[in-house]
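Of the protein chains in this complex, all but one are displayed in their positions.
And now, chain A:
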Amino acid sequence: MAEVEETLKRIQSQKGVQGIIIVNAEGIPIKTTLDNSSTVQYAGLIHQSVMKARSTVRDIDPQNDLTFLRIRSKKNEIMIAPDKDYFLIVIQNPSD
């Protein structure tokens, strides 16, 4: 448990990381380092995105599954590690 906390702290302190959100399977944020409104917004929108992405991957081959999703935009990059029970979302701006 301590290791998890340490790792989260290290990630948070890396260059350019704007926020970390951990969302459960229904889209409700469990843990976040952003403010509430942004968190809720991110959680809701990303949930849908990941569902769609996962559906796409599995439709092509049902034995396949989504392991990681990166959305790179002009201003930052959103990295999502999806799992059966949760999503781990990190927003980073590497050019900071």
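The working rule: contacts are C-beta pairs under 8 Å (C-beta built on N, C-alpha and C of every residue); 3 or more make two chains touch, one makes a residue touch a chain; residues count from 1.
Note that contacts and distances are computed from a predicted model.
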- Item | Listed names "NUP43 protein", "Proteasome assembly chaperone 1", "KIF-binding protein" or "Dynein axonemal intermediate chain 4", with the criterion being the UniProt name of the chain not displayed | "Dynein axonemal intermediate chain 4"
- Query: Which parts of chain A are in contact with the chain that was left out?
  - Reply: 1, 3-4, 7-8, 10-11, 14-17, 22, 24-26, 30-31, 55, 58-59, 62-63, 68, 70, 72, 74-77, 79, 81, 83, 85-86, 88, 90, 92-95
